[in-house]
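To start, the structure under review is shown below, and the notes come after it.
Of the protein chains in this complex, all but one are displayed in their positions.
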Amino acid sequence: MTARIAMLILLMNAPALALASPFPADGPLAKAPGLGIHIGTLAPGRYDAITDVDGVRVGHVTHIQGDGKLVPGTGPIRTGVTAIIPRTDVWHKKVFAAAWPLNGNGEMTGTIWVNESGFLEVPILLTDTLSVGRVDDGVVSWMMQRYPQIGIEDDVPLPVVAECDDGYLNDMQGRHNSAEDAVAALEAAAGGPVPQGSLGAGTGMASYGFKGGIGTASRVLSSKDGGYTVGVLVNANNGSDRRAPLVIDGVPVGQAFGSEVSLAPLRTHSIIVVVATDAPLLPDQLHRVAQRTALGLARTGTSALDQSGDLVIAFSTANIVPHYPDQRTFKATVLDHSYINPVFRATVEATEEAVINALLAAKSMTGRDGHSVSALPHDRLLQILHKYGR
Amino acid sequence: MTARIAMLILLMNAPALALASPFPADGPLAKAPGLGIHIGTLAPGRYDAITDVDGVRVGHVTHIQGDGKLVPGTGPIRTGVTAIIPRTDVWHKKVFAAAWPLNGNGEMTGTIWVNESGFLEVPILLTDTLSVGRVDDGVVSWMMQRYPQIGIEDDVPLPVVAECDDGYLNDMQGRHNSAEDAVAALEAAAGGPVPQGSLGAGTGMASYGFKGGIGTASRVLSSKDGGYTVGVLVNANNGSDRRAPLVIDGVPVGQAFGSEVSLAPLRTHSIIVVVATDAPLLPDQLHRVAQRTALGLARTGTSALDQSGDLVIAFSTANIVPHYPDQRTFKATVLDHSYINPVFRATVEATEEAVINALLAAKSMTGRDGHSVSALPHDRLLQILHKYGR
Amino acid sequence: MTARIAMLILLMNAPALALASPFPADGPLAKAPGLGIHIGTLAPGRYDAITDVDGVRVGHVTHIQGDGKLVPGTGPIRTGVTAIIPRTDVWHKKVFAAAWPLNGNGEMTGTIWVNESGFLEVPILLTDTLSVGRVDDGVVSWMMQRYPQIGIEDDVPLPVVAECDDGYLNDMQGRHNSAEDAVAALEAAAGGPVPQGSLGAGTGMASYGFKGGIGTASRVLSSKDGGYTVGVLVNANNGSDRRAPLVIDGVPVGQAFGSEVSLAPLRTHSIIVVVATDAPLLPDQLHRVAQRTALGLARTGTSALDQSGDLVIAFSTANIVPHYPDQRTFKATVLDHSYINPVFRATVEATEEAVINALLAAKSMTGRDGHSVSALPHDRLLQILHKYGR
Partner (left out) sequence: MTARIAMLILLMNAPALALASPFPADGPLAKAPGLGIHIGTLAPGRYDAITDVDGVRVGHVTHIQGDGKLVPGTGPIRTGVTAIIPRTDVWHKKVFAAAWPLNGNGEMTGTIWVNESGFLEVPILLTDTLSVGRVDDGVVSWMMQRYPQIGIEDDVPLPVVAECDDGYLNDMQGRHNSAEDAVAALEAAAGGPVPQGSLGAGTGMASYGFKGGIGTASRVLSSKDGGYTVGVLVNANNGSDRRAPLVIDGVPVGQAFGSEVSLAPLRTHSIIVVVATDAPLLPDQLHRVAQRTALGLARTGTSALDQSGDLVIAFSTANIVPHYPDQRTFKATVLDHSYINPVFRATVEATEEAVINALLAAKSMTGRDGHSVSALPHDRLLQILHKYGR
């Protein structure tokens, strides 16, 4: 294997900024509310991020290196890894979880066991398609460091690694996300504000013909509805062969842009959606929550294209599923199904906004062979929204 | 069982009207395009209806009888039956099919076998929740009339009957849809324009706080994309506890209406979606198509509430699955997956428009205990759409 | 509809018999252990029946009338209804549940909602294929009697009705199981010993070329394994076109019988399996339990033929899921997954024995057109088992 010199950027989570408006309109922490775009009727959490669910941490490793003509296996490099840790020591304190493919042209490893057991016991890693094996290997390394009896006296972990295709900008054949990168992203994981856009696994992604990548949003229910938080993080690489379908807050933004921003013949289509909540949901209820993300994605214009890996995983931190329990049974708190609708609404809204936030935070990028993807211009977007009565 | 005198209205399919604009804006054939509302980018078929798929027939039986205070088991009656026949002699010439629940708080009988076999061999009947057994029984009668060896030398049919709850307007305990009504709806089934709104199974339904019921729409692909037709028929009873979520063509119509039209405390939530196409799809591809209807429903504002039976069935008339074949194998034409995206887009668009058409065609209705549901006022709707740049 | 005079036999559950060996070898309470056939290694419960799970009740209605040539719609009649009530007032105190089709050429209504909600809130009814609608209607009647606000202020029930095809012996076109029969079977439901064989929904059934029908068995775990009970009830109509596959306790009984007992050209193939347990299982765990019944069925020789409706439903009485709860959340007791294996083993063993018990309890029967099905001869069976080292 050729040697590799990676520019490793550990984007440490920046400290929360003190703002008049709580959410910025630009930069990696850009949020739709910062631009006056309010999706739905529920309020976002403190960071408008998946980390608003207590204990959830996110870390990124970003690789941006080289320019010009593609040398397969060498570069240019536009890729990365994003890690989501449901809670500290998720191996011993598992979270109920469920995974669901809206359209399964993609990979999210480990989900056979998630859906059989009803729980998640490992972190969730996002990366590019051809690096899945290496990142999977890194998760194993990281787990063995923490739990040295894995595979000896302890059970074995089945990593959850999900991919999108960044090959329009990135030398994907180089598989530039290594096992060590997976470890680094996990080590970098932190709570608080989550940097978004063209970093981590989102580095080389595009969405609806604009630069995409990582986006996140959250909703907090009223105390009447339980006060639960729902946080969503996406790696938005979907709908990217065409701009026309893009809808923001009901406005046909993609059609309005038309050809005024050049659209490259992108090859990529997928979106990974991670939902976290502290609502006390059972696995089958989390399956229902996972399905609701499709409704949020639909409101951004997707038809869930054949080439798209639209893969969803949802987990709840409310209950602790023990590893090797002392007792045969444990008590779980369960949200009665007749109270679940606000959680569904929060999921739909947070998913819709997370995609928009990815578009707002991402910056224009040029990659291999001069391929270029433009960021969504904020000012022009606001003009269009205004024209349509927002 | 108490005697029952039903006002049986067989709404025969009216002959196609010659119009300057092909689609009317009012009445049971009302269509969004007739009001200048064009959902998506694909063109509707001749009737903008599920019957644009060659061979598909629709029939209604409507029961409207009595007023005033509910006498359980007697009335007032606001209910009916709608039948969709995929093609003549579907028993011997089965269609590939798949069923999928977006949210399974409802019943669509017969779908275990549809999903195991990959085909549909019976008609699809829609009715109210408590009448499912009787309508099921009627389908058996109708099948035995046509195929007298059923249960003797021939196989047995497993009827497909789907329900929504019309109990806000209707004396549901009366189960006023009989086995004979199911037969009558099947006998009434015809091609051509499909009357919509508050008739057939849609008689007592409500949607997003307005009067709902049966709606249908279709899309025809360009010859470049295969020239296939996708037709959708819905029984829209969803989202009906609240008006706010309603979105039409991206515009927050429900919020704009606010309280200007009174909203009754409706009890009902479900939607049945039937997709027909002549695109040559295999069962697993039809499962994917069925899932895309969720994306169309999402664009009307749904969060797929817990109380909602959002049940979908999709079938393709392109191939004939034989009953008792002479030969071990048969040839099927298969749409390559890389060409399926236009079918997905057509499904999303036709589903979205079918819900809107249900709202446009339905008339205000008062039922049991003076419960009343208002129709969506067309003029006010157009004002709102205009305000939002349409 | 033609008038119908039904011979209604309410087989009231007989009082438990005092026996030296706890289980009889003959008659409707016949059990494999009564013949010295011990399936697996776990102990059966007091009645070796699904009713060993506290609170579970079973009731039968049997129709046997007429002989000779089939007059479609009239007779001869060999059919019935069996009702399983998970617990008193299951509407208000729902049980966690899951349904699964091993092979879905059959109908079990109501399971879309069971699998969406994770609970069961209605009784389970078994009957013949063409009577499903009428029995469904009867369940609605029975529910409305108990809960008069159904469909008015209360929710609506979605009955669970499962069918097998008894058309080889029975005039199935007559649909001789009425709504009233469903009510009667529910009224007859009781705990204690469960009569088996050719009665209730099992009246006209055949299994592996012998007379089949209702069978039940149970297993009780050691206190070390939690002391839980698993009970299974089947309506065995499977594998019935051929005798050869039948295996009992690993012995190829079907092959050994060869042609010594005449085999009629049977038309029927299905099996319904109901699993009850007091182990505290969540819905997704009950789905796993439901799947284990396939392993028990396999040990009786099945290949789950295409024409077979091999449909399974499993429920747990350990937790109470409230109807209209006062509080947003409730506490559920959950069996940790690492302790579930004994429940799996109990399910496999009880399913295997339930099929055998159906064969042991059933009596030879002649039905329409002189069609005749022989009971499994006990003495010859024991000879064969002895020859194979049992």
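Labels A, B and C are assigned to the chains in the order they are written; within every chain, residues are numbered from 1.
Keep in mind that, in the parts below, a contact is a pair of C-beta atoms (placed from the backbone, for glycine too) under 8 Å apart; a residue touches a chain by one contact, two chains touch by 3 or more.
Given the structure is predicted, the values throughout are model-derived calculations rather than measurements.
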| item | value |
| --- | --- |
| Options A:Q173, A:S222 or A:Q383, residue touching the unrepresented chain | A:Q173 |
| Among C:L305, C:I320 or C:L382, the residue in touch with the chain that has been omitted | C:L305 |
| Option from A:L158, A:A190 or A:V261 whose C-beta touches the chain left out | A:L158 |
| Contact footprint on chain A, counting only the chain that is left out | 70, 72, 101, 103-113, 115-117, 129-130, 132-140, 144, 148, 150-152, 155-156, 158-159, 165, 167, 172-173, 175, 179, 307, 309, 311 |
| In chain B, positions touching the absent partner | 116-118, 226, 280, 282-285, 288, 321-322, 324-325, 327-339 |
| Absent-chain interface as seen on chain C, which is shown | 41, 102-103, 244, 247, 250-252, 288, 291-292, 294-299, 302-307, 337-338, 340-341, 344-345, 347-348, 387-389 |
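In this text, only the chains that are shown with their structure count from here on.
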| item | value |
| --- | --- |
| Most heavily contacting chain pair (counted by C-beta pairs in contact) | B-C |
| Chain located farthest away, centre of chain C as origin (C-alpha) | A |
| For chain A paired with chain B, centre-to-centre distance based on mean C-alpha positions, whole Å | 36 |
| Interchain centroid distance [CA atoms averaged], chain A/chain C, Å | 47 |
| Sequence positions of chain B contacting 2 or more other chains | 103 |
